[in-house]
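Of the protein chains in this complex, one is absent; all others appear in place.
For clarity, chains are labelled A, B and C in written order, and residue numbers in each chain start from 1.
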Amino acid sequence: MREIREFPMEGIDLYSELHEECGVFGIYENSRTDVATSAYFALYALQHRGQESCGIAVNDDGVINCHKNVGLVPDVFNRDVLESLGQGNMAVGHCRYSTTGNGSVVNAQPLVVRHCKGTMALAHNGNLVNAPDLRRQLEMNGAIFHTTNDSEVISYIITRERLLSPSIEEAVAKAMYTLKGAYSLIVMSPKKLIAARDPNGFRPLCVGKTEDGYAFASESCAFDSIGAQFLRDVEPGEIVVAEDGELRSIRTHCGGRSSFCVFEYVYFARPDSVVEGVSVHEARQRAGRILYREHPIEADVVIGVPDSGLDAALGYSRESGIPYGVGFIKNRYVGRTFIQPTQGQRENAVRIKLNVIAETVKDKRVVLIDDSIVRGTTCGRIVKLLREAGAKEVHFAVSAPPFRNPCFFGTDIDSRDKLIACRMTIPEIAKTIGVDSLHYLSVEGVQQIARGAHCGFCVGCFTGEYPIKVPDETPKDKFEHKISEKAKRREQA
Amino acid sequence: MREIREFPMEGIDLYSELHEECGVFGIYENSRTDVATSAYFALYALQHRGQESCGIAVNDDGVINCHKNVGLVPDVFNRDVLESLGQGNMAVGHCRYSTTGNGSVVNAQPLVVRHCKGTMALAHNGNLVNAPDLRRQLEMNGAIFHTTNDSEVISYIITRERLLSPSIEEAVAKAMYTLKGAYSLIVMSPKKLIAARDPNGFRPLCVGKTEDGYAFASESCAFDSIGAQFLRDVEPGEIVVAEDGELRSIRTHCGGRSSFCVFEYVYFARPDSVVEGVSVHEARQRAGRILYREHPIEADVVIGVPDSGLDAALGYSRESGIPYGVGFIKNRYVGRTFIQPTQGQRENAVRIKLNVIAETVKDKRVVLIDDSIVRGTTCGRIVKLLREAGAKEVHFAVSAPPFRNPCFFGTDIDSRDKLIACRMTIPEIAKTIGVDSLHYLSVEGVQQIARGAHCGFCVGCFTGEYPIKVPDETPKDKFEHKISEKAKRREQA
Amino acid sequence: MREIREFPMEGIDLYSELHEECGVFGIYENSRTDVATSAYFALYALQHRGQESCGIAVNDDGVINCHKNVGLVPDVFNRDVLESLGQGNMAVGHCRYSTTGNGSVVNAQPLVVRHCKGTMALAHNGNLVNAPDLRRQLEMNGAIFHTTNDSEVISYIITRERLLSPSIEEAVAKAMYTLKGAYSLIVMSPKKLIAARDPNGFRPLCVGKTEDGYAFASESCAFDSIGAQFLRDVEPGEIVVAEDGELRSIRTHCGGRSSFCVFEYVYFARPDSVVEGVSVHEARQRAGRILYREHPIEADVVIGVPDSGLDAALGYSRESGIPYGVGFIKNRYVGRTFIQPTQGQRENAVRIKLNVIAETVKDKRVVLIDDSIVRGTTCGRIVKLLREAGAKEVHFAVSAPPFRNPCFFGTDIDSRDKLIACRMTIPEIAKTIGVDSLHYLSVEGVQQIARGAHCGFCVGCFTGEYPIKVPDETPKDKFEHKISEKAKRREQA
Partner (left out) sequence: MREIREFPMEGIDLYSELHEECGVFGIYENSRTDVATSAYFALYALQHRGQESCGIAVNDDGVINCHKNVGLVPDVFNRDVLESLGQGNMAVGHCRYSTTGNGSVVNAQPLVVRHCKGTMALAHNGNLVNAPDLRRQLEMNGAIFHTTNDSEVISYIITRERLLSPSIEEAVAKAMYTLKGAYSLIVMSPKKLIAARDPNGFRPLCVGKTEDGYAFASESCAFDSIGAQFLRDVEPGEIVVAEDGELRSIRTHCGGRSSFCVFEYVYFARPDSVVEGVSVHEARQRAGRILYREHPIEADVVIGVPDSGLDAALGYSRESGIPYGVGFIKNRYVGRTFIQPTQGQRENAVRIKLNVIAETVKDKRVVLIDDSIVRGTTCGRIVKLLREAGAKEVHFAVSAPPFRNPCFFGTDIDSRDKLIACRMTIPEIAKTIGVDSLHYLSVEGVQQIARGAHCGFCVGCFTGEYPIKVPDETPKDKFEHKISEKAKRREQA
C-alpha cells in the first residue's frame, strides 16, 4: 500500500498514499534529566508512523516547553532546539501524518493547552468516530477550535471532566465514556504522565521501563532506541498512570471487544517491533507462508517489493522451498526534494527509485510479493521492469486481502474510486498490471498471521464489517462524498 | 529607546529593548483577487511595529487559509507561500513582537479559530488589563488555551457573545463591555471584515480605500504601500464593518476619554505615517523644537542618533539656528545574524553598527538628540565615540521625558531596575554617560508635539498616572515582581 | 546612480545597477589570534562595495584556510564557519560585485592558489585594461583558467615573476610592469602580507595600525570597525609589505599621474571614510554647496534621495539657506528576497521601498538632490511621488556631471543605450522625468568637491578622457558591442 511511494507519475510526493496517522511517545523519569533527547531518539524510531510533522513537549517541574513543526524529526529538531527545550522529568513526543500544506503546523502535536487546573500536553494516535458531534456540542457551549485535530476535541472533553474530577486520571477515565473510536493517548499533566487506549485497542500502545522511570510508546522499537525495556502492552480500555515514581493501572474501560488493526502487522508497524505479543517481522513472514499455502505457485524465484514486501517474500520462500532472491535495489537517497521527472522522463524515472537486478529474474518464473495494491499503477511499472529484465513469468501475490472499504480508525486511505480493487475483479487487475496471475491472502488467512497475539482483529477495510458503529453514512457514501480539506473547511466556515 | 539596538555588549539582539507589540492590517475587496500579496506589502510597511513573527490569513469565500511563523516578513513569506495562500476577497495580516523562543510560533497571529458560527481570524495590537481575570473565568467554564496571547481571550469573549448575538459585529460590540485596556482589533468572519478600537484609543488604527474595496491598518504608511487612500482614523470605541462592499460604523463605545499613546509619535510609528491627523515626522520635529525652547543649548552642531533621533535633531536645529549635521553612519547590513563580538572586540564593535563622521563633530560643541535613554550603556558608548572623534562638548537632549513607569497598554519595556531613570537623578545619568549636560523634554512639552491631533494622550509611562484603572499591583510592584516568561508559566501550571 | 535600487519595475534586483567591483581587507598580527573575526567585522564595514559574494582566507603559520561564497557577509559567515577558519596571524577578506548567477561562486575572492613557492591568497579591487591580452599570452604557454577574474591573471603574472625573484614582494613589483589599469591589491604569502596600488591610484587603499599589528583596507571605515587606527593611504604605485612585525614600503612604481576615481567620493565610498585625506561626507556636502553655487534655485525646501543624496542635499541647504527637509522614508526591511510586485501593483510598490513624507513637500517648491541619473525611470517615479504629495515645483539637482562614457577601471555601468544622458539632452531628460528644472554639477565642479585631497582625479566617465590608454575599441564601441556574459563565454570557448 506504499505503492505510490515509488510512483512518480502523478507528481505526488513519494510518501503520500496510505498512512498511519501517528506515533506517540511519553517518558517519565524520577529525576530531572535530558528527556528531550530521549524523545528525539524515540521519534526517530517511530518516524515510519508519520512523516508530516513532529513535536516534543518537555515538562520541567510543571512548566511545559514545546517545539513542533512540519517536517521529519531531523528537519524539526537540531541540537539548539533540543537544548532550548531544556531538561525535565517528563516529555511527550509525537510524529504525524495528515493533510499537507503550509498551515498544517497548527495541527502538529503534542497539543499543549492550559486549562483550569494547569497545563496539559496531549499526543494522540487514532480517529474518533464521533468527533464532529462532540465538536458541535462544544461549539454550542462557546468553545473555539484552533485545529482540525481530534486531539483538540479530546483536550476539551478531558478539560470539562477535569472541572468536576479530583484528578486528571479520573477526568481521562470519565472522558472515555464520551470518546468513541480509536485512540492511543498520552496525556502529560504538571505531575503525571498518563497513557490510555480505547476499549477496542485499535492502535498499539505499550509500556516500557527506563533505568530510572517509565516510558509509553506506540511501538516497542521506540524503547530499543532509548535503552528501555519493554514491559507490556497497554490493554484495550486501560489507563496507565506514572506518578511519584510508580505505575498505576485504571481498568474501568477494559474488557471491550479487542479489535486490533491487522494492517499494523501487515504494513504499518516496524518489523522489529513486538505488538500484542507477536513480532511484526514474524507475522509478515507468516503472512508469506499462509499466502503460499493458499496460493502455491510453481516458480523459480520469490522476490519482494522493498521494503515492505520483503518479509512476506521470505516467508513464501521458506514455506515453498522456492529460492528467495533480491529482485530490486531501492535508492536510499531519493527523498522529499527529489525533482519529479517530466512526462518524457517518467518511464525511466521509476528506475531511479527502484531498479531491477536483472540476474535475479532473467529467464525465470518469478513470484513477486507485496503487501497491497492501491491504484495499480506502480505495480504495473514494477511488473514491466521485471519483464524487461527477462522474467519469463510474473506472478503477483499480495500478503493481505483486497482493500475495498474505508477505515474509520486512524488510517488515511485513498478514495474508493481510485482503489483498483473497488473497480475491477481480480482477473481484471491481473490483466491491467500485466501479471500472469494475481493472488491475495484471504480474510481468514490475514487473521492468522499474528498467531499467538493476545488480541482480536479489526478487518473492516477488507470486509466492511466494523467492531463498533461507524458514522451513519455507509462506507460507500463516505467515499463518494469524500471532499477536499478545503471544501470541508468551507462547509464549516 | 532603541538604544540597545546599537548595543552589542550584553549579547542582546539588536532589536530587543522596547517594543510596540504589533502591527495589524486588513483588506476587504469586492471581488476575488490577490489579497495575500497586498497584505504582504502592507506588512512590509508595518514591519517596524513587530519583528518577531508575522502572518497572513486569506478568506476565500469563507474558507480561511493562514500562514504565520517566527521571523521577519521576508523570512516568513516567499512567492510559494503567497501562492499557496491563494486568492480571496479578504485578508488579515499581523506582525508582532513579544518574548522570543522557538515555541513562540504558537503565539504568532492572526489567530484563526473555528467556533459555533464558522471560522474567524483575529489580529490584535494592544494589551488587556483584565486578561488574567477573563482567562480565569473562561477556564472555570471549561475553556482551554493554546497561547498566552490576549488575542485568544478576545476570541473566546467574542465567541461567547456570538452565541447570543445575531451578528458578529454585535458580538464584538458586546465583547467590548468586557474587554478592558488597549486593543486595536481586526476581525475577519466568513463574510465581514471588522475593525474595532478600544474606547481610549491607546493604539492607532485607521481606515483606507482601495481601488475596489477597503483596508484597515495600524498606520497609514501601510496604505501607501498598496496604493490605498487614507480615509480616517477609527475613532476610540468605534467599530467599523466592511460588508457587501460598504463600510458601516457602530459607535456604541465611542465618547470615552481619548488617551492615545504619545510614544507612538516619539518612537513607535513611522515618520511617514499620519496618525490622529498629525504627521509623525512633523511631531518629531516639533519635539525637537520644543526641546530647544525648553533647553536652549549653545552649540556648533546638532546631530541625531540614527534613525529615530534624526527628526527631532532637525527640529532642534531649525528652532535654534544651530547647523544640523550628520554625525553617524548606521551600517544597513547588520541584522539578526550578526555575530556578537567577544569582550575584547566589543569596544570597537559598536562602530560596526554606528560609526562617527569625525568631520561633523571635531572641535565642536555638539548637541546630540535621541528619543530616550533606557539603560544608558549604549548612550555612554555613543558619547565616547563622539569624544574620540574630537567633540569639544557633548550635550544630550532627549525628545521625551524620562521613562520611569510601566506601560500596561501594549509596549514591552525594560524592568525598572534596569531603567537608568529609575535609579539615578538626571545629573547622575549625565555623569554616567559622560555628557556635559543632559536634558529631557517635559511632560507638558511632549503633550504638545502633536499639535492639532484630534486626540488626548496617555503619558502614564512618564507620570505614573493612567487613563484607566490598571492592575492592583502598583506599577512598582509590577516591576519588582516581573518574572520571566518561564517562571510565569510555572506559576500557571 | 543607485537609482535602480529603488526601482522595482523591471524585475531587477534592488542593488544591480552601478557597482564598485570590490572591497579588500588584510590584517597582519604579530601573534596567532582570531583574525577571521576581525576580517568578518571589516567586511561588514566594506559591504557597500560589493554585495554579490565575499570571502575570508586565514593564514595559520603558512597553512591557508579559505571560505567564500555567494551572498552578503551575514549569509556567508556564521559562528561555525568562522571557527572552522581557525586562528592565525594573517587574514585577507574580500567582498565583491559582479555578474550574478549560480556558478559565480568560482569568481568569489580571495583567490587562494598554490604555486612553486607555496600558497598565496589574493584580493583585488579594480580592472586591468590589458587582461585579455595577458590571458591570451598565458594560455599560449599552457595556462588554464578557472575564473573570469582579473585576479587570476594577476596571480599568474606574480607567479611567473616569483620563479625568477628572490621574494614575493619583488615578484609583485615586477608584475606591476606588466599589469595595466586599476588595481588595489592585497597579497598574502606564507610569511608576508602585501598591499599594492596601481601607479594611477584609481581605487582607494589604505594602511592602519592594530593594537599588535597592521591592516590594509579599501576604506578607513573598516579600521574603525576593528578598532584599528588609520595611518595613511597607500600611495599610487606603492607596495607596502608587512613582515616580521614591521611595515616596509617599495616605491618602484610611485610617481605616476594620480587619477583617483572621483565617483568614489560622489557615491561609492562610505561617508564616514576618509579617502586621500578628505572626508567622504565632507566631499558630498561640498558637492551640494558647489551645486548651489553653479545652480542657485529658488525653493522652499531641499531634500535628498536616501541614502546617497542626503549629504549633498545638506550641503545645498547650508550654502543656500533653504531649509533641509526629510522628504522620504526608506524601508530598511526590503532586501534581496523582496517579492517583486506584478504590473498592476508596481505603481504603488515603489512606495514600499521609498515613501514620501507629505508634510515636508506639500505646497512647496522642492529641490531634490541625488548623485546621478542612470536610466531615468526611478527618478521619474520619485518625482511623481513628490507631485502626488503636493509639491508645487520639483527641481532636480544632480551632484555629479552626466554619466556618458564607459568606465574601464573597475565599475560596472549600464550600457550606453540605456543611459538616459547618452540618449537625451538635459531639457529632454527634465521633461521625461517630469521636473520643472534639471541641473548637473559641472566637470570642474566635481573636481573641487574633495578640496585638499592629495590626489588627482579620473573623470573619464564624464568626459571620455582617460588617464591611461584604454582598449582600442572606442568607448562607443564598447557600449555597442557589450555582450552578455554568456555570449562572451561562447566567444571564448
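The rule is simple: contacts are C-beta pairs under 8 Å (C-beta built on N, C-alpha and C of every residue); 3 or more make two chains touch, one makes a residue touch a chain.
Every value quoted in this text rests on a predicted model; they were computed, and no experiment measured them.
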Request  = With touch as defined up top, name the shown chains that contact the chain not shown.
outcome  = A, C
Query = Looking at C:T119, C:S165, C:T178 or C:Q448, which makes contact with the chain not pictured?
reply = C:T119
Ask   = Of C:S155, C:S184, C:N355 or C:T432, which residue touches the hidden chain?
value = C:S155
Remark   = Considering the complete complex, of C:A143, C:L231 or C:C422, the missing chain is touched by C:A143
Inquiry  = For review purposes, identify every residue of chain C that touches the missing chain, sorted by number.
reply    = 61-67, 69, 81, 84-85, 101-103, 105-106, 111-116, 118-119, 139-146, 148, 152, 155-156, 159-160, 163, 190, 486, 489-490, 492-493
Remark   = Missing-chain contacts on chain A, rising order, are 34, 37-38, 40-41, 44-45, 47-48, 72-75, 77-79, 82, 221, 224-227, 270-272, 274, 279, 281-282, 307, 310-311, 314, 318, 323-326, 328-329, 331-335, 337-339, 341-342, 345, 347-349, 351-352, 355-360
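The rule is simple: only the chains that are shown with their structure count from here on.
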Message = If I average the CA coordinates per chain, which chain comes out farthest from chain C?
response = A
Query = In whole angstrom, how far does the Cα centroid of chain B sit from the Cα centroid of chain C?
reply = 37
Inquiry  = Centroid from C-alpha atoms only, then distance chain A to chain B, rounded to Å. What do you get?
reply    = 46
Chain A, residues touching no fewer than two other chains = none
